[in-house]
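Below is a structure I'd like to ask you about.
The complex appears here minus one protein chain, its other protein chains still in place.
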Amino acid sequence: MKRELPFVLVFIFGMFMLLQYFVPHEKSEWVYEFFLAWTIIIGIFALALGIWSLFKVSVDKIKMHRPGWGYSYVTLAGLFVMIAFGFTKRNGDAWGLYHLWWILGLLCLGAIMQVRAETNTGRKKMYFVVSLVLLAATVAISIFDNTWSFHFYTSEGLENTLFRNFFDYIMIPILSTMFALLAFFIASAAYRAFRARNLMATLLLFAALLVMSRFNPWIPGAEYVAKASTWLMNVPNLAAQRAIVMGIGLGVIATALKVILGIERGYMGKG
Amino acid sequence: MALYKWFFVLGFIFCLCGMATAQESGVPPDSANIDTISQSIPPPAPVTDLQAFDTRNDHGHSITLKWKKSADDGAGNNSVIGYEIYTWEPNMVDSMAQLRSEIDQVRAAIYGGKKTGEDLKKKIRTLKDQYDILLEQLTVAHAGYPEGGEWRLVDKVPAGTETYVHLGSKEKLAEGYIPDYTDLYYRVDALTADSVVKTPSVVVGPVQCYGQWFNTEQVPVLITVILFGVLILYFVMLARKGKEIYVRPIGGIEAVDDAIGRATEMGKPILYVLGLGSVSDVATIAAFTILQRVAKKVAEYQTDLIVPTYDPIVMSVAQDVVKSAYYDAGRADTYKEDSVFFVTQSQFAYVAAVNGIMLRDLPATNVYMGKFYAESLLLAETGALAGSIQISGTDEIAQMPFFIVACDYTLIGEELYAASAYLGREPILLGSLKAQDYAKAAIIILSILGIIATVLGFTWFTEFFHVTS
Amino acid sequence: MNSIFEKFMKLDRRWIFLLLVIICVWAYKAKFTIPILIEDETRSIYDFIDSLPPGDIVFIAIDYDPNNLAELHPMTYAIVEHCWRKNLKVIFSALSQNGPGMADQAIRDISDSMKVDKEYNGVLYKGREIKNGVDYCFLGYKPYYGLVILGMGQNFRLPFPNDYYGTPLDSLPMMKGVINYDQVACVIDLSGGSITDAWIAFGQGKFGFPLALGLTGVMTAQYYPYLGSGQIFGLMGGLLGAAEYESLADNPGRAIDGMRVQLFAHLVIIFFIIMGNIGYFASQRRKKREEV
Partner (left out) sequence: MDFTTFLWMTFGVFVTLATFSFLYKDNPFYKFAEHLVVGVSAGYFVIILWHNGLVPNLFQKLADGDWYYLWLNSSEPWYIVPAILGMLMWTRFSREYAWVSRWPMAMYIGISTGIAIPLTMSTYINKQLYATMTLSFDNFWGHGGFNLLDPYSGLSNLIIFVGVISALIYFFFSKAHEGWFGRVADLGIWTLMIGFGASFGYTVMARISLFVNRIQDVDDWGKVAWNSTVEPNPNYSNWFLVVFWGMVLIIVVYIIKEIVQHFSSKSKAQTQA
């Protein structure tokens, strides 16, 4: 039951989906869509595990005072604030006690962290009381303040100004800057690795140099360089890609068949 | 016959109405202008040989139309610019559309959480019941052709076209739903540049659509899957019987053992990055089996392992895999629960965190296996900056150049899938590598035969391998 | 000598980063033009338009969405301004759903820049007012682009009885006597999607007018075969193509600005690769000498 049932399930579901591909009928399509919905829903439920893991790692870091533990507060604050914003929206033009509410909520979270991290019993008790008071205040505001409300079943929270601002002015700049770091890393990687050590490295180097100079007007025969780089992209690059794709295809099918037939079992835990 | 003609005229009037409503701009065109053009374009010849049949190899709810183009399309007067496809629909589809929009409104009201005092739940149920009743009558109404219905425009296609697939929705509550096993009628009008001048074809029908139970277009795929499966099973059996199988050395895989040893010597951890794939990517599953071997060695050598993950299910599976690897190595006591942890489900936020780990924990070895996208170079360059030995393997072709440039060892494409067999050295798994080689040999031979066939003009040979959809 | 190159080989990568930042910011802020390597495919479009006598009509199809704006908008600006400075008339159409708004904005922007005197390739052009109906006609958007392209082959008034602003085409002075593609010198399709195929198959294929394409960078490679077969007379690809046109027209704009940064950033990278290799060979030689 513990050991074998998962592999039996993999076999049954795998075989079914494999055969389903050849059956276009509505009924088989219905099952296919239903199973796809399963994977989505299971994935969402699993996110709770992920968030718990993130939470636990951060909390442990604070508790153990590991290097850089202070920054874990930033992570936790960002996480909770974002979730709070995503479920709430103001009803009119005024915010009421909304800002007070989420700030108190964060303070409450901080106090709970202190309860966990503190070793001195006296101070532990104090933080406990503080966190209880803050919690009570937060709950009270969310019950009695009518200027804003919770929305769990509709996506009004996505239009919350604070939610949008956090997305537009924190997430987007950092994420796109991370992406933009590639401009530098592509330069340093090229500098470090493109050395004519052997024939293979030399081919890599020359192909890259040629393509990089495709719009450089100052090199002799510039026109032919542009044409040659187009040729490189459409001929050797295409050949390489096609060979790799077919190899990958065989690898994917072989691995998937081994998984379904229970020959390969390393991906699943035992015990 | 007289009745038929009568409907012909009626249909023509309807299609005029359709065109009038299809007119987008509110201002009517200059009437004098229209007259001059109308005079210049005589009505074109109609399309001939119109056929309608159920679309093959699909789930139903779709009809394919075929016709021979009008004599004035590309020849003759050369006046045809396109065709309009019409289908006959009973008038009750209007009331169905009405019900649909009402249902949508009520649903929006319910999800909007607005308290109206009305029992919306009850209302939506009655509306749906009404809709179901109409749906049941739909087939009967279609059979009543040509009474109680009208021709409606389905689509327009440009001149030169000779086939059209009327792709309906299979969702009963969606617009454009075509019922299965129901008599449908079609007509194709030859269209000139002047929207008034057009010639309808004869009506074709009744025709019914329905779903198929086997997709004949996919036969080549089925055959190749079965052949490959048999090949794998055969070599696995052979390996099980104890036949020795040679595999050539692959640099990246040999390096894994050394890298773990090096990490132990330096007393530094090993970072294993599973990429951005979810469990549904086979590359990630291959990465799990490699993780299992790596974790076992790590447990034996008593080194630390860090596995930051991007997907919560990948995290769960990875935890399971690492834990059992520690059990297998007999070191269950040294397994640390939080060596596999979740970071976030955002590509570059994940990269930011992993880069931070690399610079702060300074792992001796970074292993990247699985699906990687634009973050490949961000990770690999930071790892190189931190002075780690780096081994990578991905099946994302676009990222391979970056891994090759920035990592010490790279498994190119298929080598990723071969790696777990290599690391384990289990004869059964090596057997499947042999099968993959035979499949590659088959591909090479077929390509050569195919190209000869193409040069000689034997298209039947290449067409056999042609998968259209 | 050797030691300098060898130092270069082991250079801290942060110097590369610093140089790259400085070069990029400088190239972004600087306002000089760089020579752009002109390919034949772009030059033929420029030459074609440049050789048209004043009063001829150019048809420009703006068939891209806002997400391809960065690459294709500079082409529109360069070509249209070139046409107007040459006293050519322009018919615009926008057959992609989100196209009309962008096209309208582009027309207004270019009209504004036409009000000032400017010198191009050594010739001074007086600024003038661009008038709707005299210098240009904007047809707007209609669905079923294949049919629209075919319909315009008969008469522009069939798919577009009125222009984008609601004026009947016949009351526009420049459309007097302009029936269909026969009265148009050439069609230039600027597109980021499948509408290009319709222009080639239904437009050029059926009516035989001269057609040129301006495409996004990723699409360009697929359309080279049409150049070989003579179905299109010119092809501009991505930001690079736009910069080529701007450079030919001596009208530096966003594309050349972008290419300036690109060119210098690429040069920095190539420079470091070459220096690294020289250092590598220098150290190899020294090693050999030491061994001897």
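Per-chain residue numbering starts at 1, and chain names A, B and C are given in the order in which the chains are listed.
The criterion applied here is as follows: a contact is a pair of C-beta atoms (placed from the backbone, for glycine too) under 8 Å apart; a residue touches a chain by one contact, two chains touch by 3 or more.
Bear in mind the structure is a predicted one, so any value in this text is a computation, not a measurement.
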Which displayed chains the unshown chain touches: A, B, C
Listed residues B:A190, B:A263, B:V282 or B:A325, member touching the removed chain: B:V282
Contact footprint on chain C, counting only the chain that is left out: 14, 17, 24-25, 28, 70, 221, 224-225, 228-229, 239, 258, 261-262, 265-266, 269
Missing-chain contacts mapped onto chain B: 106-107, 110-111, 120-121, 124, 128, 218, 220-222, 224-225, 228, 245-248, 250, 279-282, 285, 313, 316-317, 319-320, 343-346, 348-349, 352-353, 355-356, 359-360, 398, 400-402, 404-405, 412-415, 418, 433-434, 436-437, 440, 443-444, 446-451, 453-455, 462, 465-467
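Going forward, only the chains that are shown with their structure count from here on.
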Graph class of chain-chain contacts, one of line, ring, star, complete, other: complete
Centroid comparison with chain C (C-alpha atoms), farthest chain: A
Nearest-to-centre chain - CA centroid comparison: B
Computed distance of Cα centres, chain C from chain B, in Å: 33
Geometric centre distance via CA averages, chain C-chain A, whole Å: 37
Sequence positions of chain C contacting 2 or more other chains: 13
Residues of chain A engaged with two or more neighbouring chains: 186, 188, 190, 192, 194
Complex contact set, residues of chain C against chain A: 11, 13, 16-17, 20, 24, 34-37, 39, 221, 224, 240, 259, 262-263, 265-270, 272-273, 276-277, 280-281
Chain B - residues contacting chain A, complex: 57-61, 111-113, 170, 180, 211-215, 218, 221-222, 225, 228-229, 232-233, 236, 278, 280, 282-283, 285-286, 288-289, 292-293, 309, 311-313, 315-317, 319-321, 323-324, 327-328, 338, 341-349, 351-352, 360, 374, 377-378, 380-382, 384, 395, 397, 400, 402, 404-406, 412-414, 416-418, 420, 424, 428-429, 432, 435-436, 439-440, 443
In the complex, chain A residues that touch chain C: 183-184, 186-188, 190-192, 194-197, 205, 208-209, 212-213, 215-218, 222-223, 226, 230, 233-234
